[in-house]
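Shown here: the complex without one of its protein chains, the others still in place.
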Amino acid sequence: MTEVERHSYDVVVIGAGGAGLRAVIEARERGLSVAVVCKSLFGKAHTVMAEGGCAASMGNANPNDNWQVHFRDTMRGGKFLNNWRMAELHAQEAPDRVWELETYGALFDRTPDGRISQRNFGGHTYPRLAHVGDRTGLELIRTMQQKIVSLQQEDFAESGDYEARIKVFAECTVTELLKDGDRIAGAFGYWRESGRFVLFEAPAVVLATGGIGKSFKVTSNSWEYTGDGHALALRAGATLINMEFVQFHPTGMVWPPSVKGILVTEGVRGDGGVLKNSDGERFMFGYVPDVFKGQYAEGEDEADRWYADQEQNRRTPDLLPRDEVARAINTEVKEGRGSPHGGVFLDIASRLPAEEIRRRLPSMYHQFKELADVDITAEPMEVGPTCHYVMGGVEVDPDTGAASVPGLFAAGECSGGMHGSNRLGGNSLSDLLVFGRRAGLGAAAYVAGLDTRPAVAPDAVDAAAALALDPFDPEVGGPAENPYTLQNELQQSMNDLVGIIRKADEMRRALATLDDLKRRLPNLVVEGHRQFNPGWHLALDLRNMLLVSECVARAALTRTESRGGHTRDDHPAMDSQWRNTLLVCSTDGDAVAVERKEQVPMREDLLALFELPELEKYYTGGELAAHPGRAE
Amino acid sequence: MTSGVGAPTRAKITARTLRTDRWWLPPLMTNLGLLAFVVYATIRSFMGKWYWVGEYGYLTPFYSPCLSDSCLPGASHFGTPLPELPGWVPLGFIALPFLLGFRLTCYYYRKAYYRSVWQSPPACAVAEPHGSYSGETRLPLVVQNAHRYFFYVAVLVSVVNTYDAVVAFTHGLGLGNVILLVNVVLLWAYTVSCHSCRHVVGGRLKHFSKHPVRYRAWTLVSRLNARHMQLAWTTLGTLVLTDLYVMLVASGAISDLRII
């Protein structure tokens, strides 16, 4: 039998970003023992990259805000494909989750009367984003990391052992979930540092692994975003939904090449920055889609007045939801009105005094100064779309985060449904707080309700170990492959063929490439030994990237309409017939299957929060028969 | 080097530092600068002459306040409560130890001489030559915590220096007056920009919002404090310059440039 380090916990949380940490805190507060496993060092998760803020309808900046308004904004942003129950829970609980962070020691920016300041963001009716300059994600991560330390200190005071109930397994990658019958029994992985295997025996696993952006060439995501949670869930028999919806953030850096894709926060536009093409024209006024007609300013004067007086004026279309802005930039560049390095201009220099820019957007100022040698207080930035977020993920129960496999939970970006076809900026940080906590609760309740603990079968451990070691001793099935080359081909193909604008024949070509890569995967050869070997790590991650990319491509090919983060050149219109259809991905181990599934209709009281004419833009007539507006 | 960067668990790199820039230059310059000042100040303090220009009322800060019967007539702005002093005692002996103490315990000078004189460390990421290190945890260096008391005295001395400079204006206006004035303004800037001062005026508060005036003071001191290093060096320069000018005029080597 394989030599393996064994640990036993009540709950194993995979991923130490915001959702993971919030789940850890919740499970621990319910008295369970928790392991948190992460690929990076503790506190480095991708959540630190979130800049703009955390959406919560606290109503500090505008007292008219409440959860219903937030709920409506979220549903609109997602083009009514969202899981409405998740959107409801999210809007209702986000303020409590933010306030709770203050009790952990978070220091958000303040309003003049000492409450949490809130800023404007795309798609949000009122200023709603709790923020700390433009480093809100860092604040969240650090706050929860420090809360975990404080819980460990409590455990130390009680038992003399900091790690009595929470242990962090940093720089440790999980490669496989293990089951006992149909239930989760544990997780198998390796220490990145030593290459040694580690086995977690646990009845409940919470996936909080984030997204899949590393499958695309131009992305704001870090190397960790290889879709591990998505792939682990699939291989364990769970399902993914909405995988065709990938958010391209409209403003990523486009130059220099080595930082292409790195995010430029939407906060730049929230604080007054405007998009311009090479003619100096504020082109967004020409891109307000029909469904948003009347909700956005029609001229520059009104848009500019809105920053000072939001009651009397409509907001600038620079703050349309991200999918709209990304497409608009794409069109401008394609039609020859782009900036020198293939983006458009984002101008804040001419809109705010230099001092104010440095105060409100310190890390953006730095990022451009140090990476591109551009002074954003003096000249415009060049920006273009970058792969940013996947709306799709593990299909879960809204209230508990439970996947279809007993004992498996998911939260944050790697779960699906909450954001529908497009996520609003600021809704990801609130999402991971709300559903991170709920997944932790769900796991705790599940563990408490167990009669017997599942056991890990020894041969499953052997099989997982053999699979992980395969790249060191590959089959002789063809020419040896380099993992970096394969990764490049995958990223290029996904970027070019399943990117912002999609066509059926291109996606078929992408699927053919994916098939080819899948065939070559067993021929991967890794040099060196198991100790901190990045080539080996990539070889193992590639398996996940390929599986998840296939889901994205297949689902995208199936959905013959354009909606949110899925734009079909050959089906440019939104189709009401598709609105309540979810595409569900599953795998039998090798092939990926995509099936259609109908959503549960929205509860009537929630449906009644919308005016009938708005719903008619999205819904089919039959679905609205029960709407109170129709009944009159 | 078995305890620091040469410790057994660390990356096996034999070089003390891999820095390729001239990292040894700043500590060298600091040493030269400090040495030059110490030599000049020592000589002048013990010289016992050419510190007072009676005609124009110029008193060098090195001899202020001059409080003994040994002082030249007119140089004692605050009277002569002390009797005649033996020749080896500097006439400025009341203020000098405190000024020395103020600068020795100053957070900037500490950095400067720890790096240059004591080489601890000579530059960032350059291994220091000492086998062990206890910093300011125990005697004698724990005394550095007394900085604020030297600061209080330094404020008094600055008042005295200001009085000296103002009194000189009663004799008309010459280049010497301008020099004395500039020196005293910069001395104030150095003294007020002190980290202890920053703490005392407002830094120690937990809630700035409850003390708007002190917050404002703290903001101003903080702005000056960012220039503490520049002020530390500039005032060494102006002290020497002021003293040198008074000495040259007093000795008759040059004559004061009179404006009025």
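Order of writing sets the chain letters: A and B. Residues in each chain are counted from 1.
Criterion: a contact is a pair of C-beta atoms (placed from the backbone, for glycine too) under 8 Å apart; a residue touches a chain by one contact, two chains touch by 3 or more.
Operating definition for what follows: contacts and distances are computed from a predicted model.
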item	value
Per UniProt, the name of the complex member that is left out, chosen from "Phenylacetic acid degradation protein", "Oligopeptide/dipeptide ABC transporter ATP-binding protein", "Succinate dehydrogenase iron-sulfur protein" or "Cell surface hydrolase"	"Succinate dehydrogenase iron-sulfur protein"
Partners of the unshown chain among those that are drawn	A, B
Which of A:146, A:278 or A:313 contacts the chain that the document leaves out	A:146
Touch criterion as defined above, residue of A:255, A:345, A:409 or A:446 at the omitted chain	A:255
Which of A:34, A:48, A:129 or A:403 contacts the chain that the document leaves out	A:48
Chain not shown, touching residues in chain B	3-5, 7, 9-13, 15, 17-21, 107, 110-111, 114-115, 120-121, 124-128, 130, 132-138, 141-142, 145-148, 195-196, 198-199, 203-204, 206-209, 215, 225-226
For chain A, residues in touch with the removed chain	40-44, 46, 48-49, 58, 95-96, 99-100, 102-105, 107, 109-110, 112-115, 117, 132-133, 135, 138-139, 142, 146-147, 149-150, 152-153, 156, 162, 168, 193, 222-224, 255-259, 262-263, 362-363, 366-367, 370-373, 482-484, 526-529, 531-536
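The working rule: only the chains that are shown with their structure count from here on.
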item	value
Euclidean distance of C-alpha centroids - chain A vs chain B, Å	57
